[in-house]
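All protein chains but one are shown in place.
Per-chain residue numbering starts at 1, and chain names A and B are given in the order in which the chains are listed.
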Amino acid sequence: MRAPTSDLPQITADILTRLRARAPRVHCVTNAVAQTFTANVLLAAGAIPSMTVSADEIGAFVARADALLVNLGTFDAERRDAAGTALEVAGEEGVPWVLDPVFIDRSEPRAEYARTLVAQKPRAIRLNRPEFTTLSGLEADGASVTQYALDTLGVVALTGETDLISDGVKQYALQNGHPMMARVTAMGCAASALTGAFIAVERDPLVATAAALLAFSVAGEVAGAKANGPGSLAVGILDALYALDRDTLVEKARVA
Amino acid sequence: MRAPTSDLPQITADILTRLRARAPRVHCVTNAVAQTFTANVLLAAGAIPSMTVSADEIGAFVARADALLVNLGTFDAERRDAAGTALEVAGEEGVPWVLDPVFIDRSEPRAEYARTLVAQKPRAIRLNRPEFTTLSGLEADGASVTQYALDTLGVVALTGETDLISDGVKQYALQNGHPMMARVTAMGCAASALTGAFIAVERDPLVATAAALLAFSVAGEVAGAKANGPGSLAVGILDALYALDRDTLVEKARVA
Partner (left out) sequence: MRAPTSDLPQITADILTRLRARAPRVHCVTNAVAQTFTANVLLAAGAIPSMTVSADEIGAFVARADALLVNLGTFDAERRDAAGTALEVAGEEGVPWVLDPVFIDRSEPRAEYARTLVAQKPRAIRLNRPEFTTLSGLEADGASVTQYALDTLGVVALTGETDLISDGVKQYALQNGHPMMARVTAMGCAASALTGAFIAVERDPLVATAAALLAFSVAGEVAGAKANGPGSLAVGILDALYALDRDTLVEKARVA
């Protein structure tokens, strides 16, 4: 018998129910490699994606969106302009946004740009270990994730074998997922977009972020258990997200 | 016993046979999210896709193509230039083209641009309900689809739970498909590209458009019946299109 350690699985099921009922619009400024899978993850979960990076149009899309994702993968001049306009409109209209600073450890100009974005107060930042270290200048551990959340006044979600999510006060540690998820492109990017969808229907950004990552990693675990390799895992995670229910979340979640 | 209401399933099978024999080239100016799935739908059906949006090259590709698709999703300056050149060459060379005015209900500049494209006489326009209303200024129903086909001197295909396809004189209503198709990105975009492939091998654009949408929605229905969710549906629709045969079309088609 295992003592219940968290009500997060139940809360995640509640948020998913709202998400499916409200079908929030999530506008994504994201990299070309991730666009299709990200759109399909949002649709499978019940959200409505849009993806334009055209300077003429992005303002209109963001103004009508319920959340915004800014992902720095394959970042070019057009996407930089698009992100600038998108964040301006998001600020005016009160649209919450999520930052995914992909591969900033590989390119110093990208890291510098990411720092300017952090100053514009994303509701949540999702990143991996080398990205965290590059952005925060801190070694990645539970204490530094809390510290950086306090520094940035937002939620910080460090994903990896264990996902650590903190708003500077409270911290979740999630241990779901499947090792083969690292062998499919755009998994992290899609998780960040899903975080946007959850933030659109849940006021507490810490709870929304933790719930989104729990839903995604439980779906990954369900898919991974049946998959023959990374190809069928990617397909299966869309199927599992679409079908994800309260019982599965409660049964599978490993939350500390 | 059900009385036969249409010879469209038989005609669709005939067109598919020609398509597989001739392997028409379909050049697609389409959005980044839809490119891969669209290319795979064309290949699965037996056509040869090309996708460049480079201003230097697109003329050469369109001149050698058997049909052209102009899709307005994620529309940027580069794609706008590309579409301009593509339509000029298509006009000179007599290459038929299909318009897919994605998300024009979300962005007024995109809607205005779509109206200028309609004036350049697409052989067919495929769109959903809010896009139809934005483009035509009419409430979407059977009568307005016929009206708008008369106005534009082309085929208008309004897709949704029922697909209505009209050339202003005759109208088809198709009731195939699967609800989960709405949970996969680029389904409509790919259906528009497939319409281009059918138009390349069938002179009557009304018949070609109705046949393409019938083939696509029957494939979706076949795939949906076996799918565990939207991930396996997207995979299955490619398999089903590749294998689609006369018996399946005749058995499954619900045409009025």
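Everything that follows uses one rule, which is that contacts are C-beta pairs under 8 Å (C-beta built on N, C-alpha and C of every residue); 3 or more make two chains touch, one makes a residue touch a chain.
Please read these numbers as outputs of a predicted model, since none were measured by experiment.
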Open item on the list: From the list A:Ala21, A:Ala77, A:Ala119 or A:Val169, pick the residue that touches the absent chain.
Closed with: A:Ala77
Open item on the list: Out of A:Asn31, A:Asn71, A:Thr152 or A:Thr248, which residue would touch the omitted chain in the full complex?
Closed with: A:Asn31
Open item on the list: Give me the chain A residues in contact with the hidden chain, please.
Closed with: 31-34, 36-37, 73-77, 103, 106-110, 180, 182-186, 227-232, 234-235
TODO: Spell out the interface residues on chain B facing the chain that's missing from view.
DONE: 32, 35-36, 39-40, 43-44, 49-57, 60-61, 64, 78, 234-243
